[in-house]
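Comments concern the structure below.
In this view, the complex is presented without one of its protein chains, the others remaining in place.
Take a look at chain A:
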Amino acid sequence: MAAPSVSCGAAVPYRLFLAGRVSFAREQGLWKAAASGLQTGTRCQILRLKHSPAVTTKKNVAALRRESYTVDFIKKQIEEFNIGKRHLANMMGEDPETFTQEDVDRAITYLFPSGLFEKRARPIMKHPEEIFPKQRAVQWGEDGRPFHFLFYTGKQSYYSLMHEAYGKVLHAEEWQDQLRAKGLFSEKSKSKDPIGSRWLIKEELEEMLVEKLSDQDYAQFIRLLERLSALPCDAAEEEFVGRFRRTVTVQSKKHLIEPLQYDEQGMAFSTGQGKRKTANAEAVVYGHGSGKIEINGVDYLLYFPVTQDREQLMFPFHFLDRLGKHDVTCTVSGGGRSSQAGAIRLAMSRALCSFITEDEVEWMRQAGLLTTDPRVRERKKPGQEGARRKFTWKKR
């Protein structure tokens, strides 16, 4: 029974590590990823992050050469992975046929509980495609002649892609001329949704082609694709362009808006929580009121003697033109006066989301009222007086 090949280590960043290894060395890098590969592949692939001193000796340079995995090796890994998945399913008492990757992840976290903080250092079991970096098979035959006609350009996939794209552009232009000649050409402006999708970025293109590109290459390619998309194309060309577009998420969809709750008197209310630095606040906003705000049982005028804090409390209501219309009761603890005010502001804004339309929620989000401020106190570092301040420099 082959043991399930559990790999510890970084999946995607491994590739980045390998790709960037040479530049890291030049950078007098602190971190180097040394993969002690057990090429027989029966047991774990262990990825160790080594902290090496600043100087790179000749000895280290040899170790930086990329590890190459043969096609057979990868195939064997995939087989082992599939067998291992079935074994895992049996172990967990589930049906091996419908065992998905999420189930695998859950099973591994259950069987190998890890207290490590670094998520990438925890045990993972993923498809070998995600773990081993994509590499090109040998590009030439037994006689030494390369397979691809553009091999000697150095970037064969890129140039063949450009070649293909340009062919499509010519074809589309020909088609356009034919339409014009027949008089059937209409100035149809491409009403592509400007925000729904984006071109893929350089890193994604490099990943797709398994080749390094320069910024100019990438820019050239995108220009060509823009030109192609501006012309009238048929389904095949649309599909070709679609391969290079990725969807962009609309941020506001990520917020869940709580429905309104009702208390015994029938008054609508909503709760919200907010944090700022070390202050935690919870606010209850009532649907009808006169603009009273009560904090920890005390009126806001007494709790916040400083104008700036009271302005912060007023901000969400003033922004939505609902200044005297809601009553608020909140509790806050921790932090200082300014962070307590910020926490209450966030809690109130979140509670208010239940009372307003979706558009207004989006406006609040764009005004920065619904984002938790991630800024926290920076720690003091050893060898310095504070977080940034260094000790006084003395010449002797």
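The definition used in the following text is that a contact is a pair of C-beta atoms (placed from the backbone, for glycine too) under 8 Å apart; a residue touches a chain by one contact, two chains touch by 3 or more; residues count from 1.
The rule is short, and it goes like this: contacts and distances are computed from a predicted model.
Asks: According to its UniProt record, what is the protein name of the omitted chain, chosen from "Glutathione S-transferase omega", "IBH1-like N-terminal domain-containing protein", "Small ribosomal subunit protein uS7m" or "Proteasome subunit beta"?
Replies: "Small ribosomal subunit protein uS7m"
Asks: Who touches the missing chain here, A:86, A:136, A:180 or A:198?
Replies: Only one of A:86, A:136, A:180 or A:198 touches the chain omitted from view, namely A:198.
Asks: Given that one chain is not shown, which residue among A:250, A:267 or A:298 touches it?
Replies: A:250
Asks: I'm checking contacts with the chain that's been left out. Which of A:224, A:241, A:268 or A:367 qualifies?
Replies: Within the whole complex, the residue contacting the unshown chain is A:367.
Asks: Can you tell me which of A:139, A:153 or A:308 touches the chain that was removed from the display?
Replies: Reading the full complex, the residue touching the unseen chain is A:308.
Asks: Going by the touch rule given at the top, which residues of chain A touch the chain that is not shown?
Replies: 16, 20, 23, 26-28, 192, 194-195, 197-199, 201, 203, 222, 226, 248-252, 306-308, 311-312, 314-315, 318-319, 338, 341-342, 346, 362-363, 365-369, 371-376
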